[in-house]
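With one protein chain held back, the other chains of the complex are shown just where they sit.
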Amino acid sequence: MPTPSNQAELPTASGANDPTFQVSPRSGLLQGIDFAATKTTASPPVITVRDLSFWYGRQQALFGINMDISEQSVTAIIGPSGCGKSTLLRCINRMNDLVESTRVEGHLMLEGQDVYGPKVDPVALRRHIGMVFQKPNPFPKSIFDNIAFGLRIRGHRCKQNIEENVEWALRQAYLWDEVKDKLNESGSSLSGGQQQRLCIARALATKPKVLLMDEPCSALDPIATGASRN
Amino acid sequence: MTVSQHISATTISHAGKQTGHVKDWVLLIVCLLSTCIGGAALFTLLGYVLVDAAGWLDWQFLTSTTSRFPEKAGIFPALVGSVYMAAMLLPAAMILGIGAAVYLTEYARANWLTKFININIANLAGVPSVVWGLLGLGLFIQLFGMTYGTLLVGSLTMVLLILPVIIIASAEAIKAVPDSLRQAAYGVGATKWQTISRVVFPRALPGILTGTVLSLARALGETAPLIMIGVPTAVFSTPSGPTDKFTTMTMQLFSWSDYPQPEFQYGVLAAGVVTLLVVLLLLNALAIYLRHRFQNKHE
Partner (left out) sequence: MDSIETANPLLDLTQGVRSGRERLARWMAFICAAVTVLITGGIITVLLVNAAEFFADWPVWDFLTGTKWSPAIEPVEYGVLPLVCGTLIITAGSAIIALPLGVAAAVYLSEYARPRVRAVVKPCLEILAGVPTVVYGYFALVYVTPGLKSVFPTISTFNTLSASIVVGIMIIPFVASISEDAIRAVPKSLRMAGYGLGASKFSVIVRIVIPAAFSGIIASFILALSRAIGETMAVTIAAGQTPRLVNLLNLDETFLRPAETMTAAMVNIGMSDVTGDSLAYRSLFAIGLVLFCMTFLMNILGSWVTSRFREKYE
């Protein structure tokens, strides 16, 4: 897989890590298993999860997760449906805060800071993390405005700067050639696979430290999946 | 089949066997007629009024003031008064209404206070319009000391009257925005207000606008609250400021209905009714147009 050259902040594809995961046969839930990398990682972990437990109301969804995620790597979390993969992802950028009556115990550290610390602003946290969802959810805006959204809410105003970033993001998502002539058309006018790549570009545009992708291809057909994988 | 099933099946099928088809048809016809009869009655009445208005609805009617003499009577000041009132009440009603709807859908936690506010608004929507007039009378005129029958008092009272309806319609429109869009916005790191103002609100706009325009039509059709706050039934000049007395088309029609002469009853009044209905029709058409235009923009 091609490696984007000068994007130090992006998690890049590498063949380095091959963490071992186990899913408890009892309930199919991710349980307190230590995920250890089989190869020594070159860089220290960016995300550290220690004894993370999570509840939706009374229903416990995560049971003491421990995990390290390294910088500059692709980490895949695999398991049967309903075992808590999405929940874990959404804990990382505190999207679960948007659901009522949830509870978290344990620690989730991003670069040494507990994201659930008392002074942490979830919005500030999410500005360092990008997320791509299971089903494509482009904004009802033009393709350009979809990508520019993340930049604009951070206060970017320079038009040229925004245009450059939009083009860069679309190239990263392998969508530029297909949409460069119709940037002002609605994001919803694209096909499902293109929409998902649009959402990927939208997440990449702000150059986040971490990119979370929640089964991004599960709603797409195989050809679109192939294109997205790239 | 069990015994009871057998019995009930027999009963039902017996009822259905011979007379079943006839009864089915009768029910269908009864229901179809019932659906149409109200509309047919209204349609007939509208037909009558259009015919009666034929000779009377002309440019002179639209541009003159009222008069004792039917040939000279016109609806102009009332028309202008209605328009001014609508223009004055619109900003306040929209800001308050949409603001409240945004709070209730996006910010409010699901606690007793929120539930109370929601129930309260639903009840306010059912308060008779004449009682709103009493509120205007007791609050604005008695307590605040404003003058009877001015544009200011009229608009303020009408704002309160249509507020519940605007809130309900706007809340519906906002709730209809798919949650995936909010998730997308939060995922990119938007704050709550950024999400509301840049993603949710634009998407809910057609519904909100439609609800607003329809509320406006309702406000233009009201009479009783204006009577309560002392709006005169006839003014002879158009209002020039918010503290001027004014009248509306509905008030004018009400006052004309007191004149017994057939020229008024079947001529002037008919023309006035048609004018009012045309204005309302235009507003409703505007609502439909707005909904279509904004819906197709980025769908």
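Residue numbering begins at 1 within each chain, and the chains themselves are lettered A and B in the order written.
Keep in mind that, in the parts below, contacts are C-beta pairs under 8 Å (C-beta built on N, C-alpha and C of every residue); 3 or more make two chains touch, one makes a residue touch a chain.
Just so it is clear, the model here is predicted, and its values are computed rather than measured.
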Where the missing chain makes contact, among the chains that are shown: A, B
Listed residues A:H128, A:H156 or A:R171, member touching the removed chain: A:H128
Chain A residues that touch the omitted chain in the full complex: 44-46, 48, 50, 71, 107, 109-115, 117, 119-121, 123-125, 127-128, 209
Residues of chain B in contact with the chain not shown: 5, 8-9, 12-13, 15-16, 20-21, 23-24, 26-28, 30-35, 37-39, 41-42, 45, 48-49, 95-100, 102-104, 106-108, 116-117, 119-124, 126-131, 133-135, 137-139, 142, 160, 163-164, 167, 191-193, 196, 217-218, 220-224, 227-228, 230, 233, 250, 253-254, 257, 265-266, 269, 273, 276-277, 280, 284
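In the analysis below, only the chains that are shown with their structure count from here on.
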Between chain A and chain B, centroid-to-centroid distance (C-alpha), Å: 47
Of all residues in chain A, those that touch chain B in their complex: 93, 95, 98, 100, 123-124, 126-131, 133, 135, 137-142, 149-150, 152-154, 186-188, 199, 202-203, 206
Residue ranges of chain B touching chain A (in the complex, touch as defined): 109-110, 178, 180-191, 194, 198-199, 202-203, 297-299
